[in-house]
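To start, the structure itself, in structure tokens.
What follows is part of the complex, with its chains left where they were.
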């Protein structure tokens, strides 16, 4: 177990993240241009969608029903209790609590992708259709949190109308790439996938490492916001993922997933969105302070999950299954 | 050559606002606009684009004074409180002023 944790810390992916962090801290000009970073992000989402779609094309539909329901349950309950905790214990304003709840209710595709890489390295099998659940979990939590934040108040004059938010979420690049990849994978199947495997499968982990380098930079350049974020947020950003992971693994178990599947489901729950949610929240809740929600999600929870969370949650899942 | 006086409005704002701002401009009577990507620094700290957005746009509109006034009022009322944004205007001479009129 400990060796698994060490291996995770010394994987090229985690180390690339650390290199990015260091680069940001020493104010280096080591940096992937934003255009290339956007292309890598699209690549990773498409690739993971494709793989999930191919798996879905071969899955027994009945095996998918319960996990889908479990995902929707997560999507509604996670933002709700996150909001309650942030309001009561954290004493955050309504909009700031809702903004944070949107992030912790939603999901980080890259954490999920890193978890798959970790799981594969650990030799644990998992249901191939899990990426479909990422796509499913991403949106509802954000909508629930927005509703919590707006309840009973008139939106400020600069708030995007509901139509704008729905469009932003459903036609947003994360959803489109993930769902697009899923549908392409579903339709093209194994034989189609074989044609593009040397591009979308073989170099995948290397691309992930390069991408994490840049995420490390982004996290690193927000580290100095930690001070203003306060102790509560640091606690919330590390304890909440563990609690969510426990809930997720339990739900996954009840939904009939394998140990690997339940682990990934736990990672889904534990991860906090840092692409889709920040964009949606900025537009729909402009009064909320990005110094809280971006910092917590990107500079606290993401590194925590990547280094400590991934092996810890696997220990939790294996404890439940043995 | 017969240059005609017009107003040039320059807006620097968060890039995430681009779609909403161009919709506003069209609704308020501007016939065109020019946008470049930018980064910068202001009351909201550094605005450096990365994957999370966070960059700025710099938007220019050439229009008759009345249109520019209406746009400035609208921007001030709707965006100034919660968004990173600055606005400035000055006179310019244009060729073929009919291109810029409502």
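Of note:
Note that the chains are named A and B in the order they appear, and that numbering of residues resets to 1 at the start of each chain.
Keep this in mind: contacts are C-beta pairs under 8 Å (C-beta built on N, C-alpha and C of every residue); 3 or more make two chains touch, one makes a residue touch a chain.
It should be emphasised that the depicted structure is a prediction, and the values quoted were computed from it without experimental measurement.
Composition of the entire complex, written as a formula in the shown labels, equals A x3, B x3.
We adopt the following convention: only the chains that are shown with their structure count from here on.
Computed from the mean C-alpha positions, the centre of subunit A lies at a distance of 35 Å from the centre of subunit B.
Of all the residues in subunit B, the ones that touch subunit A in their complex are 14, 16, 20, 49-53, 55, 77-79, 81-83. Against subunit B, in their complex, subunit A makes its touches with residues 34, 37-38, 41, 156-158, 160, 164, 214, 217-218, 274-275, 278-279, 282-283, 286-287, 294, 298.
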